[in-house]
Each structure stands twice: as structure tokens, then as C-alpha cells.
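Omission of a single protein chain aside, the complex is shown with its protein chains in their original locations.
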């Protein structure tokens, strides 16, 4: 059951990040194929790097091939839907799927690393990597400074803090899937609140 | 014999992509060493990522060390040749080696993944990754939006379609090396025709 829960969660995260990649690429007037590929890189990039670092095989997208098909379908049709319904692809609209992906991937990545026997600190870092790398690749590929490093709003910081929450929850007697769910929801909420309240991280300013 | 054929093919693909990388870096006025390194990344990037994802070792360039030497030699001398013969390093000139590399790497990558027991869809994706990643790294390193995503002409789409052709040819009773050769030639032809006829993929346009 935990297995099923984790796969469902990862699928949700994949979908959320795919959405953010597809929206970003459509916004930048990429072509049909470019939109699908940016979506795929955003969705699978973080988890794949995590699995390479943890030496885990097979990858999520190899084992759960259905999601590759789903992603291609969504990437090919979604922009039509946006256009038909005149939904504006503003930068702000992208923040919501991005926040959902952040929470799910950070919680899932940390959990997987803990299961693989990593120390808490390394597990938390793996969560950060899982959550951040997809979006970073997306931004690098559309030739922008990655938002996660430069938008001055907490992103990786939330993945980091949320990872430690998951580690601490692990010392309680709660079922594992509940720990992961709580940490994920907490991070999504923190991100949305941070964006809403325009909380800014301290930024360096030199002459 | 299949082994020899595949190594020859990969060597040809390496050479073609190395050419495209060297030409691009020379065009951008990189220095001697930069030209060689961009050539190497373009040539070996896709295959190496494919091998990391498939957990295959040793890498092509570790096993066939000769090609590293060849690449360094070509990278150091080729730009002299271009300059001496006044061959213009236009963006158009790069399209030919790029097309050859595309066909060879997509066919070779798909074939290797099928041999490694991947499902058709995953094998086709591995072919796309092998064909696309070298050029994407080249474009990211010279700080441009990757052409494969953004030039609005079919590139990854051809690697995808050609990979499925190879999968289908696998159901016939033809020898394997012939399947790979046919798929590769088909993709090179498709790419050159697409470029020639200026076939454009549908591009998203929002307000």
C-alpha cells in the first residue's frame, strides 16, 4: 500500500512539473515537439538525477511507462486547451503546478533516500535535488537564470526545511505514508504562502 | 560482424557530431581548447548519457580510445582548413553533419536500448536522448536556446519517428545491421528534406 501511495505521489509530481514545463515552453513559443520535451525534462529530470546519484534502477519513467505516454498526450493537447479557453500563460499561473511539484518531489526524494540508507542530511539534499533539478533544467534550456536560485523567494529553502520535517516525523510512530503526505502538503502550503505574501530571501548587494 | 558494424556506425556519428560542435565553436570564436571541448561534448554527450541511463559500461570513448585522439586532432586542425579554404562556417553548413549524427545516433541508441531489454517506447526515447543531448549541450554551452527545441523544424520528432521505424523493422526477418542502417539513412534523409523544404512544426503563439 505504501508502494502504491508513493507511485501515485510521484505520478502527481510528474504531472505537476510537466504542466509547469509545458506552460513555460508554450509561453516561449517553442514548437509542438519542444513543448513536449521541455515538459518531459522538467518532469523526469529531478527524479532521474536522484536515481543516478542513488544508483537506483529502473527509473520511474522506465517502470511506469504509462506516464511517458500521458506526458506526450498532455504536451500535445494542453496548449490547444489554453488557447481555446484564453487562459493566460502568465508567469504567475506556472507557480501553482510548480509549488505542487516542489512539495511532492522533495518529500518523495527525501523518503527514497532515507529508505536507501542515506544519512538524514544526505537524504534531505536528495530531496532538494529531486525537487529543484527539473525546474533548473527547464530554465537553463529556455536560456534563463534558474528561478530557484534567483527569484529571491524561498524555493530550495522550503525543500530543505520540509526534508528535515520529514526526517523528524520519522522518529514518531506515525505510518510512513502519512509522514510523506504531511511533509509534502506542508511544503506546498509554505511555497504558496511565500509567493502570496511576497516573502523575500535576503539578497546580496555589492557595489 | 554486427559488433563491427555498430562500432563503425557510432564512430561515424561521433565524427559527424564532433564536426558540428567544432564548426559551431569556431564560428563563435572560441579558442583552440574550447573548440576541442565543445566538439567532444557534442560528440560524446548523447551516448554517454544514454550509457549512464542504461547503466552500460565502459563508455564508447573509454573503450574506443582512438576516437578521443582523432577528435582532438580534428578539433585542432579543422578550423585551419576552413580558414585556408575560405569555407564559410554558416549555420547552414552545420546542418549537414548534424543531420548525419542525428540519424546514426538515434538508430544506434534505439538499437542498444532494445538489446538491453528495454520496451519499445523506452528504447525509442533512448534513441531520442542519444541523438538530441549532444547538440543540446553544445547549444547550452555556447549560451543559446537549444536548436532541437526551438528551431521549429523537426529534429527530435524525426529521431522519435525513426526509432519507431527501427522497432517495426525488428519484427521482420531482415538482419539487424540492415534494420539499423535503413533507419539511420531514413532519418538523415528526412532531416535533410525537412531542412530543404523548410518544413515547420506547429508553433505556439499566445498574446
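Note that the chains are named A and B in the order they appear, and that numbering of residues resets to 1 at the start of each chain.
FYI, a contact is a pair of C-beta atoms (placed from the backbone, for glycine too) under 8 Å apart; a residue touches a chain by one contact, two chains touch by 3 or more.
Everything numeric in this text was worked out from a predicted model, so none of it was measured.
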Practice item. Decide which residue listed in A:62, A:156, A:180 or A:195 touches the omitted chain of the complex. Key: A:156
Exercise for review: Would you mind spotting which of A:62, A:78 or A:125 touches the chain that isn't drawn?
Suggested key: A:125
Practice item. Spell out, residue by residue, where the missing chain touches chain B. Key: 25-35, 37-38, 48, 52, 57, 59, 61-62, 65, 68-69, 79, 82-83, 88-89, 140-143
Revision key, fill the gap. Touch rule applied to chain A and the missing chain gives residues 52-53, 55, 118-119, 121-122, 125, 132, 136, 140, 143-146, 148-150, 152, 154-157, 160, 200-207
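FYI, only the chains that are shown with their structure count from here on.
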Review point. Given that chain A is a copy of chain B, what angle of rotation, in degrees and a multiple of 5, matches their CA positions?
Key: 120
Review point. Where the centres are mean C-alpha positions, what is the separation of chain A from chain B, in Å?
Key: 29
